[in-house]
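One structure, pasted below without further comment.
Every protein chain except one is present and positioned as in the full complex.
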Amino acid sequence: MTLNETTTGTIAIAPTPFDGDGRVDQRSIDSMCDFYGKIGCTGITVLGIMGEAPKLDAQEAIDVAKQVIRRAQGLDIIVGVSAPGFAAMRTLARHAMDAGAAGVMIAPLPSLRTDEQILTYFRQAVEAVGPDIPWVLQDYPLTLSVQMTASTIRAIVQEHASCVMLKHEDWPGLEKISALRRYQREGSLRPLSILTGNGALFLDFEMERGADGAMTGYAFPEMLIDVVNLSRAGRRDDAHDLFDAHLPLIRYEQQQGVGLAVRKYVMAKRGIIAFDAQRKPASSLSATGRAEVDYLLTRLSRHDRRAMALDGIAGAAS
Amino acid sequence: MTLNETTTGTIAIAPTPFDGDGRVDQRSIDSMCDFYGKIGCTGITVLGIMGEAPKLDAQEAIDVAKQVIRRAQGLDIIVGVSAPGFAAMRTLARHAMDAGAAGVMIAPLPSLRTDEQILTYFRQAVEAVGPDIPWVLQDYPLTLSVQMTASTIRAIVQEHASCVMLKHEDWPGLEKISALRRYQREGSLRPLSILTGNGALFLDFEMERGADGAMTGYAFPEMLIDVVNLSRAGRRDDAHDLFDAHLPLIRYEQQQGVGLAVRKYVMAKRGIIAFDAQRKPASSLSATGRAEVDYLLTRLSRHDRRAMALDGIAGAAS
Amino acid sequence: MTLNETTTGTIAIAPTPFDGDGRVDQRSIDSMCDFYGKIGCTGITVLGIMGEAPKLDAQEAIDVAKQVIRRAQGLDIIVGVSAPGFAAMRTLARHAMDAGAAGVMIAPLPSLRTDEQILTYFRQAVEAVGPDIPWVLQDYPLTLSVQMTASTIRAIVQEHASCVMLKHEDWPGLEKISALRRYQREGSLRPLSILTGNGALFLDFEMERGADGAMTGYAFPEMLIDVVNLSRAGRRDDAHDLFDAHLPLIRYEQQQGVGLAVRKYVMAKRGIIAFDAQRKPASSLSATGRAEVDYLLTRLSRHDRRAMALDGIAGAAS
Partner (left out) sequence: MTLNETTTGTIAIAPTPFDGDGRVDQRSIDSMCDFYGKIGCTGITVLGIMGEAPKLDAQEAIDVAKQVIRRAQGLDIIVGVSAPGFAAMRTLARHAMDAGAAGVMIAPLPSLRTDEQILTYFRQAVEAVGPDIPWVLQDYPLTLSVQMTASTIRAIVQEHASCVMLKHEDWPGLEKISALRRYQREGSLRPLSILTGNGALFLDFEMERGADGAMTGYAFPEMLIDVVNLSRAGRRDDAHDLFDAHLPLIRYEQQQGVGLAVRKYVMAKRGIIAFDAQRKPASSLSATGRAEVDYLLTRLSRHDRRAMALDGIAGAAS
């Protein structure tokens, strides 16, 4: 099973579970994979920015990728292989594909500025991992400080047949989706799957602009799945109603740095992972922050019953 | 009437209205001031980042500030005087205060990095404008790329008696409010008004953390006023209910660059200003973008009747 | 006399002289202009980055430009008009041209990233100042953080007939000069004057790569003139011998922030201006720093007699 340009649906960006001592929590990797499969995710992306990938050493990264691939049979597993150098990128990519990954994800180096530099970088990256590996182009200027216009993305996609998907998280990015879809109608861009990130903050309209689905780490991926499906089914108001109910929490997760702490806290509360721990350097939620999230969950549960079950297991995360 | 550390409520960040040819639209300045006064704003901030201040030449900036001060009698007018150099800052600040401004707002230069550089900068800024002018410290790392910790802000406030207010828009920033209020309880920070920005994206919790009010440019400042008042009255659920109803639009405004286009479009629709034009370099809303905002307004009107009246004047902005 | 694509020689980047109280020192503007004319400069650039332009308010900037234009009859005066907004840029540019400037210099806004953004910016800048004003494109990534490739520069020059000169100070930049000259040989770039900056640190080789001259603020512009002339006359070794003798001081000036303090100190020692003062925020030379410069001047005087005369007026700067 390999990734291709027709992929749709929701691919969850997975955190890397750690225990309180900073060790990779393998048991939680399994329970998390089971959860994503059960609720209907198309796939899982591991070792992304949210996955605390740079905090793992080389062997740990390979081990995490392999475990997820082994456990989440039937799902498309994408492995983030962004690295400061091509040797490390290649090593991880080859291990991942050999183990059965569906593809890899590559972000540009933060130092890239000009279109020429960006195009050269991806040329060298594809040469490093090999032209046979399907890959996802990550466009995330807010964090990476690399700005790729729609026409630069088109140039990359047209040059590399193995680039089959865009993880879209430019901000603002709605017009970029429209521009890419327009290129395709005009015949200047080949088919390309577009899944959107940015913590789902604009998912409602991104779907209407032409996205194929979501790829982000919101702690209630069921909502992503539902909004994607409702939107694809043309049920606009229903999609927005569900989305709006979750928006206060989506928004709360959007706090840079704190976001991961919120997500792990909610996932631990939901029993998806055992601990809300991060490896150092770690962000954390204050007692007030946790109470705010709890309040948001309570409010959410009035609209979405899946947030209700949490009350029973609220103690698990503390 | 001068600004001081006890100021509470909602100070609207005002756009600078232009006509279709890029000229300052003086008639709209008047109607906008009247609107802010009528709905109950405590004050108005002009020539902020949202006010397209760098696009005005020196004389235009003075003229805009004077007109707002003259028209909005009874409101506290704060004039943004951030400038690449102290001579321009001083010139504008003295003109504004002579005309009756309540105070000025100063942001750090984007090139500042170390605590030492930041403290030195504000020392020189206060020397330039004069120690008698009450001023607002703007803390906006997302746009300015200057990071001030809570303890650096404390050092600035303690050093300058004329610094009476913080425009808080760090992101994430909830813990920063809590830290500053803790400093005050501990006795290491003198009284300080904290009004929050960031387009109100976190206003609900910012109030609960100890903010005194809002200072931002959301196109429905009535909501800011109501949430601030509800929160101060301890009506937590009511505050969140109203806030959540507006959140989809608040979130839509949050798109960097596009946000101002959204705000001017909504304000023109509401009849607050005559045109949604910006001076170049300008961002703009595509037809699809305008339709998305219209859809959000329609949805909002189910919860907040003030969004309903818009249908009647929808043509005004086109 | 207007600037055009055939300009060669040395255009001095002038500091703005201030007195000890931070006032513009008009007497020194005159003596400085006389000096540049006497030694054989082709022109003078005022209100550049080195000219502390952002520290002047709008009227002061116009006054400085006018005084230099009036005093330095027979020289090409270029006025830096870079500004955060186009209204201020236009106001200064029109005043300067009306007063007899040869052209203006425009740098990109530091926030620009993509080729598309850069091209749009200069399109709007030319529209703002008017297509009839000859202008110099400043390419200075180290300070401005905007990266323009050789092909982006070509696109700008080809689009705007009024862009007649490049102030080249990319670093490294030798290959960029070669690329632009190659474009011209291939017929894809029209004639363009290239004067080089970067404090002259690479002037020796820049001339050999095809530069037309120097535009920088080294405190011994006589050396710039001589190296440019020797290099154009094909006297390679002589050009390098003179250049190398000055290199220790050129290098010392290259310290970001401190550089201007060094230049004003040396210019004051030489009697070109009366004070080495800067307007705040100001960098300054420590006593040790001044002694180091004095030592470098003493060593330089063994090779270049023009550095010798300084001993007699050493007291002037202190």
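By written order: A, B and C. Residues from 1 in each chain.
Just so it is clear, contacts are C-beta pairs under 8 Å (C-beta built on N, C-alpha and C of every residue); 3 or more make two chains touch, one makes a residue touch a chain.
The model shown is predicted, which means the values in this text are computed figures rather than measured ones.
J.: Touch partners of the unshown chain, restricted to the chains that are shown, please.
T.: Touch partners of the hidden chain, whole complex considered, are A, B, C.
J.: Have a look at B:Thr8, B:Ser31, B:Gln67 or B:Gln147 and name the one touching the chain we're not showing.
T.: Reading the full complex, the residue touching the unseen chain is B:Gln147.
J.: Touching the hidden chain in the full complex, which residues of subunit C are there? Just list them.
T.: 171-172, 174-175, 178, 201-202, 204-205, 208-209, 240, 243-244, 247-248, 251-252, 254-258, 286, 288-289, 292, 299
J.: Touching residues of subunit B against the unshown chain: what are they?
T.: Residues of subunit B in touch with the missing chain: 113-117, 147-149, 151-152.
J.: With the missing chain put back, which residues of subunit A would touch it? List them for me.
T.: Contacting residues on subunit A, toward the hidden partner: 52, 54-60, 83-88, 90-91, 110, 120-121, 124, 127-128, 279-281.
In this text, only the chains that are shown with their structure count from here on.
J.: Over half shared or under half: which fits the residue numbers at the contact of copies subunit B and subunit C, same or different?
T.: On the two sides of the subunit C and subunit B interface, the residue numbers are mostly the same, over half being shared.
J.: Can you work out the whole-Å distance between the CA centroids of subunit A and subunit B?
T.: About 33 Å separates the centre of subunit A from that of subunit B.
J.: What whole-number Å value describes the gap between the mean CA coordinates of subunit A and subunit C?
T.: Each chain's C-alpha centroid was found; their separation is 48 Å.
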